[in-house]
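Structure incoming, see below.
For this depiction, one protein chain was excluded, whereas all remaining protein chains were kept in their positions.
Now for chain A:
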Amino acid sequence: MMITEIHWTAQSSYPILTTLQLLPLVIMMAILTMRENRLVPLIGIAGAVAELLLAINLWLNYDTHQGAMQFAERAELFGPLAYHATVDGVSVLFILLTALITLLMVIYGQVRQLLPHAWFLSLVFAVEAALMSMFVTVDLLWFVLISVVELGLVGILLARWSTSPESELAQTRYYQFMSTGILLLLVGIVILGWNHADATGGRWTFDLFELAQAPVSAGFQSVVFFLFFYGLAVRVPIFPLHGWLPLVAEHGTVAAAPVFLIGLKIGIYGMLRFILPLMPEAVMQWHEFIVTIAVVGIFYAALLAMLQVNLRRLLAFAVVSHTSVLVIGLFGLNQMAFEGAVMLSINFGLAITTLLFMQGFVYRRTHTLLMARLGGLFDSIPVIGITFLIAGLSIVGMPGTPGFDAAHLMLEGAIHRYGALITIAAALGNVVAAGFLLWAFQRAFLAPQDESQPVRKVDPTTSTELLISGVMILVLLGAGFYSEPWLDLIEKSLEGLSALYTTPHV
């Protein structure tokens, strides 16, 4: 597969991708040097807004009529490691989402009083820089190295602001699963590089563009495919590699770390960016196997979600259920399926972030998220309840939310590849998801509080919380009723990939 790119000088007056990665680091340094200064929260918000504007600038300058990757920047570093950043429509969409989520996270941190504030903010910006880097790079080694950095940073976030006495359990599982994944990914990448060196007479490289041109023999492809798939699936997470998530969700931070871990679907992005173009034969060989696992995953996780008594664990299983839907979409392997999977990843990202934030606001008031102890919250914090419901409906794919267009595109793609049965399973999974989300909403917000529980006073919604809720509702409904710009953004970028899988000679 040939991938082409356009150099940044042709499109912009400054290297915008480098700026995207460096700006958060600069803000982080500024915050770290100021520490206890009263201006720190302000700088945090201003910095996050600046980054969001930068991302919007990137989006506006991005040429949606081109199938090639754009804003490319290259620099040789030592040995085979190179700095090679470039974006297509899919990355731009993820970059926008990252910038938006970071901004909300900065505000959220102030609402929840996550102290010391300077530490929290600088960590958030460090994570943002790492994520931006992962979304713009096309060098596999770079991707893995930054993954390690991100693993550590989010790990600190998880440990430092945990609200559970058993946070060590969460950390252990988190590091075990994630580092296994990254190690396997690394092995896969080394094999690919080796293969390339073999074919070209000893020139090592991990650049996606060059690797895509040096085909790997079919047997090797399967090995590399599973190494990559395992490595990225842990991060998504896909059943049966989801074991870390319920523990992290229950014993980690309420929203801070999970938002970065599951709000941004790096795993899905990685599969789309690296697995699909590099290993077409292995994908064709194994895709039915993967989809079977995903179908099992939908129902397994949905059933477990219904059994949970803790809202935090419930959301974790909801995530596992819907990522399985995503995988089915991705492995539909045609234009509509890819578009649907990308849109759905963004939608799930937005929706689950909203749910986690709302959960955080509830936790701030009740100091528990056991559903038996909640109830009656709608009377005192209706806006938070409504936002929770809209985000939940978006996960279900209710028309009018971004989930709908994404879900029906994905269904269309899946019908094409797998026929009716799998698709109906995926759609039914959605209804089950509706079941547990509605039920959770009712128990937490609508049902009267259990009389055996002590009467509590619930503070009304503050203006900052209203702001976050309002922004989330606007973004969800706006993108839901008018999804055209986003479809337009990713359409051309995915055509090359879908041609790879739908033209008969592959």
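What we mean here is this: a residue touches a chain if its C-beta (ideal position, glycine included) is under 8 Å from a C-beta of that chain, and two chains touch if they have at least 3 such contacts; residues count from 1.
The rule is short, and it goes like this: contacts and distances are computed from a predicted model.
UniProt name of the unshown chain, from "Hydroxymethylpyrimidine transport system ATP-binding protein", "NADH-quinone oxidoreductase subunit M", "Response regulatory domain-containing protein" or "protein-glutamate methylesterase"?
UniProt lists the chain left out of the view as "NADH-quinone oxidoreductase subunit M".
Among A:69, A:264, A:396 or A:422, single out the residue that touches the unshown chain.
That would be A:396, which touches the missing chain.
Which of these, A:51, A:405 or A:465, touches the one chain of the complex that we don't see?
Counting the whole complex, the residue in contact with the absent chain is A:405.
From the listed residues A:199, A:307, A:424 or A:474, report the one that touches the chain absent from this view.
Touches the omitted chain: A:424.
Touching the absent chain: which residues on chain A qualify?
334-336, 339, 393, 396, 398-400, 404-405, 408-409, 411-412, 415-416, 420, 423-424, 427-428, 430-431, 434-435, 438-439, 442, 446-447, 483-484, 487-488, 491
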